[in-house]
Structure formats: structure tokens, C-alpha cells
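Working notes, structure below.
In this view, the complex is presented without one of its protein chains, the others remaining in place.
Moving on, here comes chain A:
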Amino acid sequence: MTSAAPDLTAEEQGMLAGDQGPAVALCMRLIVGVARAGGAERLVPIESAHGDGCLYHGAAGLEFTERLVELGGRVRVRTTLNVGSLDLLHPGMVRADPELAGNGRRLMDAHVALGCEPTWSCAPYQTGHRPAQGSHVAWAESNAIAFVNSVLGARTDRYGDFLDLAAAVTGRVPFAGLHRREARTAELVLDLSGVSPAMLEHDAVWPAIGALLGDVAGTRVAALTGLPGDLDDGGRTEDRLKALGATAASAGGVALFHVVGVTPEAPTLGAAVRPGAPLLPVSTAELRQARDRLTTVTAGRLDAVSLGTPHFSLAEFAQLAAELEAGPPFADSVAVYVSTSRGVLQQAQALGYAGTVQRAGGRIVTDTCTYVTPVLDPGVRTVMTNSGKWAWYAPANLGIDTVLGSLAECVASARLGEVVRDEHVWV
């Protein structure tokens, strides 16, 4: 009757009417409610989902998920899960109060009862969940959204609590936002051809590029030119773009970026960019300023190092193990945390990387992350990280100082017990 409602297929109307049970009907009411509010003309089927409602925020999320279980809900597409509030493989790693321990566990269990895979990772794309280019998916978690859109070329809008599960249970999302091809064209271009190749070899530059991108683009789609990379190089380029995208999503709200000549939707500048889009040259000084915004203290005594936000990949484990093969263990005064998925940990154990990290004194965290739940020792004041995302959120979340550095600088600092950074690469 009204053009405001999305056109539903006969099957979708039946889902709304309860033909496929009350859980599907409830989830369809959420999908249609959001479609109506947003003005979407129809829904689109999805091929997979990644849910992030398994981190405990309060009773409402738990009651919603357990309601779906009671109603017989079941995801109908492959659905991986983001981090939870607990490290289920390493009990005692999270210093959880009784509410968090009890309700956090119930929330994780309820998601598994719905048929979701217990991946507990913010990098599902590096533990076996890699949607095909051009496929529609419903992914939550800002870094995973940026990665699946940008690096894999699958299509997701920004999903989060409730809507991700509703999409997984119905297999539908509103046909809106970044599901629409025309919304995936870049509105601005950052030109990095003026940055030296040597500087781009320093791995801390990539989160700095992400911080700058988030600052300039906000929530808009941007393209980057002048960056090297090959997505078939064994993980190096992929991990750089993972770090860039995670920081851009935190600092701005970036859900899709194109790297011309590297990412799948940007074989050429013309293919990725709206005609007439502004081209902004990026200077070395701007990257240094972006790096400095991810740093609250630049020198002095160090209490901890946090690696693996988003979760460490196997390639990053190999790189860390290579750094640690020669040289002394970490200083006793520095706690070194490496967050990863249980899937990657299993491979890292088989290849000996995990043992190398632990022999040096490192602590491996799975299923959760060190800035969303109490993991760090209470006395920790200053933390070094190679993660722009961690550096963005941890000062407010944890009330600590952070310093951004490369993986090699993190290792050198952890060995010495104080901040070591090479300023020469930033000039």
C-alpha cells in the first residue's frame, strides 16, 4: 500500500508472518524495521555473517540472544563470531567480576547454541572465513567490515549488535548502503606517491596512514594511490592493510577504502573513483602527526606491550618468532601480550612460533582482546603497541598511556624495559 515499505518476496513475507517459526519472524521484524527507517526498497540475500554481539554490554544483549535460543532460532548462513568477554582457553587470563564471568559466558554459549561458529576473533578473515568478491555478507566489527569490503571486495554495510544476528537468522539485509555498487565509489583520493619507499617499509607507518585516512575521510569511501603491495605476497600486504583499515575505522568510521593497483575493486584509479573527486597529496610530516596522535608518551619506562589488535595472523606470528629467535628474552618488568584467534594459535603452535613467543616471556591471549576486558595487570601505566586501533581506544578504555611502534621496536622496548623508537624513519 505504501511505497515506504520494502518490497518483500513471497518467502520473506512468509518469514515475517511466522511460517518459519517465531525466531525468524522476530528477526525479520528487525530487518524490515531498519529497512523501513532507512528507506530501502527491498532486501538482499546474504552468503555469510560475522557477529559481534558476543561481547557482554549488559542484560539487554543477553536477554535478546537467549530469547532467540528459546524460540528455536538458528543461523541460516555461515556465521563466525567476534571476541567475547572471556578467554575460554586460558581461564584466569581475564580478571572478570562474577557478573562478567557468568553473563559473559552465557552470552557466548547462547551464540553457539544458535549455530554460530566459536571463532571468537575480530580477524575471522585470517582464520578461514573469506567471502568471495562481489558476494553480499552481513559483517559486524569495524575492522572486519573494512577488511571484507576493501581487501576481499565482498559487500557489507556497517552491522553491529542485534542486526548481525537478525541477518544471520533470516539470511537477509536491507539493500542499502555499501551493498549498492554506486555507494562503493571513492569520493576522495589520498596520494601517497610523495612518501619515500623506505618509509613505507617501516610497519608503523601503515596504522599512521589509517589514522590520517580516518581523519580526512570520516565515513566516506576513499582511494589511496602511491602505495606498494601485492595481495598474493604471503600475507605482508594483507597485514599492512589490516592495520591501516582497523585504524581508519577507529579514527574515522571508514568501512571501505580502495588501494589503487592492489585491492580488488581498484585495478585503476578511474575504476575506483567518482569523476571529479578531490586528490589530496599526503606529506611525511602529516604521517608523523598522525603517528603522534596515536601516542600519549614518547619515552621512558615501559610496563607492557600489546600486540595482536586485530588478532595476530600466522604471518605476524612468523615475523615475531623471527625477531625473537636471536637475542635476549623480554625484561621481567614488561608484560608482553599477544592476542590471537584460537584457530591461528593452533597453527602457530604446530609451527613452533607460539613456543618461541612463550619462551621469550610472552603471554598469548585468545577469544578476547586486551582493551575490551580486564586482562592487563592492575599496575600497568605505559603500554607500547604496534596497533593503531589499540592505541586509539586504550587510553580512554583503560586509563593508560600508549606509544605506537613497529613490531621490531615493540620487541626491542620489551627487552630493554623502556621505550625504544627509531625517529630516523619518520623524517
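By our rule, a contact is a pair of C-beta atoms (placed from the backbone, for glycine too) under 8 Å apart; a residue touches a chain by one contact, two chains touch by 3 or more; residues count from 1.
In this text, contacts and distances are computed from a predicted model.
J.: Which of "Succinate dehydrogenase cytochrome b subunit", "Ferrous iron transport protein B", "Predicted aconitase subunit 2" or "Multicomponent Na+:H+ antiporter subunit D" is the UniProt protein name of the chain not shown?
T.: "Predicted aconitase subunit 2"
J.: If I consider the whole complex, including the chain that's not displayed, which of A:33, A:234 or A:352 touches that chain?
T.: A:33
J.: Would you mind spotting which of A:163, A:314 or A:360 touches the chain that isn't drawn?
T.: That would be A:163, which touches the missing chain.
J.: Considering the whole complex rather than only what is displayed, give the residues of chain A touching the chain that is not shown.
T.: Touching the chain left out of view, chain A contributes residues 2, 4-5, 26, 29-30, 33-34, 36-39, 52-53, 55, 57-61, 63-64, 67, 140, 142, 158-163, 166, 174, 253, 396-397.
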